[in-house]
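What you see is the complex with one protein chain gone and the rest in place.
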Amino acid sequence: MKKVMNAGLGLMMAAAIAAPTQAEDVKIGMITTLSGGGAHLGVDARDGFMLAIEQAGRDDVEVLIQDDAQKPDVAKSLADEFVQREEVDIMTGIIWSNLAMAVVPSVVRQGTFYLSVNAGPSDLAGRLCHENYFNVAWQNNSLHEAMGEYMSTEGFNNAFILAPNYPAGTDALEGFKNRYTGELANEVYTQLGQTDYAAEIAQIRASGADSVFYFLPGGMGIAFMKQYAGSGVDIPVYGPAFSFDEIIIGAIGEAAIGVRNTSQWAYDLDNAANQAFVSSFREKHGRTPTLYASQGYDTARLILDALEVAHPDDKDAFREALRAADFDSVRGDFRFGTNHHPIQDIYVREVVANGDGVTNQLVGVAVEDMQDVYVDQCSM
Amino acid sequence: MTQSHSLTATDPARSARFRLDREGWISLSLLLILVVGASAAYLAGESFFVNLATRMVIIALAGVGLNLALGFGGMVSFGHAAYFGLGGYVAGIGAFHAFDMTPALGIPFLPNGSDQLIPLWLTAIALCGLLAYGIGRLSLGTSGVYFIMITLAFAQMIYYFAISWPTYGGEDGLPIYIRNQLWGLNTNNSLVFFFLCFGLLMLALSFCHRLLGSRFGAALTMARLNPVRLATSGVEPRPIKLVAFVISGMITGLAGALFADLNGFVGTSMLDWHRSGEIMVIVILGGVGRLYGPVAGAMLFVAMEFWLGGLTEYWQFFLGLVLLAVVLFARGGVFGLLAGRSRHE
Partner (left out) sequence: MTLSLLFEQLLNGLQLGTMLFLMASGLTLVFGVMGLINLAHGSFYMTGAFVTAWVTGTTGNFWVGLLAGMLAAAAVGAVVEFAVIRRLYHRDHLDQVLATFALILIFSEGTRWLYGSSPLWLNVPDSLAGSVMLPFGVEYPLYRLAIIGMGVLIAMGLYLLISRTRLGMRIRAGENDREMIGALGVDISTLYTLVFALGAGLAGLAGATIGALQSVQVGMGEPVLILAFVVIVIGGIGSIKGALVGALLVGVVDTLGRVLLPDLFKLFMEASAASGVGAAIASMLIYILMAIILIFKPNGLFAVKH
């Protein structure tokens, strides 16, 4: 094995396929963000994933979990450790697109399966799509695109759009503009990690816009919304679910009431799998799951479902089982496109008061059977 | 590369050839530990530990670069992450265009990007030299705290530039899918890559050794200790310091290119001001102004990162304590503890 490992990537794959053991345990390596400002995404994805693994009660499935601290170089060296030292069969867990781009291409080329619980960068859906890579969440642009369409159908015609100046931010605004048909009052990029939005809020006030769309994940979104609420501007606000998950709106508080956001999942979706998931998650962790938890849960369920058919050592059979996606997704209908990215409904939720706190409530469907735009660039 | 001459940096002409003093013995054993450790890990099938040793070697190389400016030239640069990152981006961007078969930087008349290590290294060294020349020209007019701060400011400028330039990933960084190549060597083999890096480290060390032993080295030492006296003897201190600063940036840039290839990834974390602090820490941990100080510092740093990182999530807390103790009570670093005061102190 060792000698072959050194003979280049192509041979490594061959070696992995030829590994003889069959009735072996299944090793899953999870690299996710458990510390730093974005930790709540990783914690929820992990908790959702592990809930499904525990419910399955299989003692032949081992999950190794490591924290990447949201740093690409850390994620990369953890991935090397998982693939080379631990020889895991399946990897998963990465939250951020930049970390996924650092890790996924080399992992899948070495013959390890990778299932994304969150990040869906455009390259992995198009140019660099790979037979061993599956995305169980969404392609990055999807929720923004859906919001663009939703706001157009709602009749907004002069939107002010805002995102941090980094690739996921520019993708977000490009995605939004893809399906948005109205005029733009302004298009503003902020500094990544910016915490003071006084200047942008003043621009919004002066712009005469009829609506605001923003993508500001994590702490940036909380700071923006708190300051926006204190500024006296009352133009309605829209965004993807990343700006308004349960944890974020909990921190913003009442200021978030009335905000509408797009998501591929909502905790009050009416299907049996979802009701079972939400109630058992609440019971175990004492909080309402976020979309990240639902994605972790779905990913684990997809893996467990495919394991019923084949062991990951049998690459082709296991891959076919994943592609079939024969499990009951908590988000309702779910199937893979040819680039192994989901085709699914995108819903609209609204933030409403709930006792002393706030919560997201399902209001409708923004786009049915949505597929990403990069599928044509994928050669699979 | 021979080990026959004395390894001390401060005054090579005086120390007898073919005889190692205490500092020389320590240096030689550090190098041996690296080579033997990496080879043994390779034979045991633990390529992870080979990569750990490679990491030590590369970070040591970055430290050797900074040490030339900081330890020997007395220029406290708080912005060496700029060169480290630029070197990394050269490797990343070259590989990016080679993978895409597009001309470098998208400019039609430039050759396609390259996945060959030698041209990438040379480009990294040349560009880092240019950058260091520009920054050095502007910064060397200042001194003391102002020099520290202006080098930091230039590095921050480049950091923000890299974050907001979308072509090469910006904040997302740029992955290198296939490690860059060197002739017929299989650079994907962890031990081959280790020895490549190790060879370059030895080359840089021997270059610095010769440089410091030359008349230039004597002038640089004088520029640090007594610039007025140097000026009265008819040599302008500023150009001497500038040359040392440029070479320093080049060596750190080469280390950056290697680091990007080791990780298969280059990102803005290589340009972060914490990175500048880390390179500085490595130099201090080993011992300022000792030629082999950064080697000791890098080995200690990476080992602590691995060992403490395995023990506790909060390993940087303990790194801080160790660093504080070194600065307050053991100013000479590892070499100061093991080999006594260096001669020029």
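Per-chain numbering from 1; labels A and B assigned in written order.
We take it that a contact is a pair of C-beta atoms (placed from the backbone, for glycine too) under 8 Å apart; a residue touches a chain by one contact, two chains touch by 3 or more.
What you see is a predicted model, and the numbers here were worked out from it, not measured in a lab.
*Asks:* Quick one: which of A:30, A:151 or A:173 touches the chain that's been left out?
*Replies:* Answer from the full complex: A:173 touches the omitted chain.
*Asks:* For the chain that's not shown, point to the residue among A:54, A:131, A:196 or A:268 touching it.
*Replies:* A:196
*Asks:* Among B:39, B:156, B:188 or B:206, exactly one should touch the missing chain; which is it?
*Replies:* Within the whole complex, the residue contacting the unshown chain is B:156.
*Asks:* Touching residues of subunit A against the unshown chain: what are they?
*Replies:* 34-37, 39-40, 165, 170, 173-174, 184, 187-191, 193, 195-196, 198-199, 202-203, 205-206, 219, 222-223, 226-227, 230-232, 251, 253
*Asks:* At which residues does subunit B meet the chain that is not included here?
*Replies:* Given the touch definition above, subunit B has residues 70, 76, 78, 138, 141-142, 144-146, 148-150, 152-154, 156-157, 160-161, 163-166, 273, 277, 280-281, 284, 288, 314-317, 319-321, 323-324, 327-328, 331 touching the missing chain.
By our rule, only the chains that are shown with their structure count from here on.
*Asks:* If we count contacts the way the header does, which residues on subunit B are in touch with subunit A in the complex?
*Replies:* Residues 45-48, 51, 160, 163-164, 166, 169-173, 175, 177-178, 186, 188-190, 263-265, 267, 269-270, 313 of subunit B touch subunit A in their complex.
*Asks:* Touching subunit B in the complex: which residues of subunit A?
*Replies:* Of all residues in subunit A, those touching subunit B are 2, 5-9, 35, 67, 71-73, 76-77, 80-81, 84-85, 97-98, 101-102, 105-106, 109, 121, 165-168, 170, 191-192.
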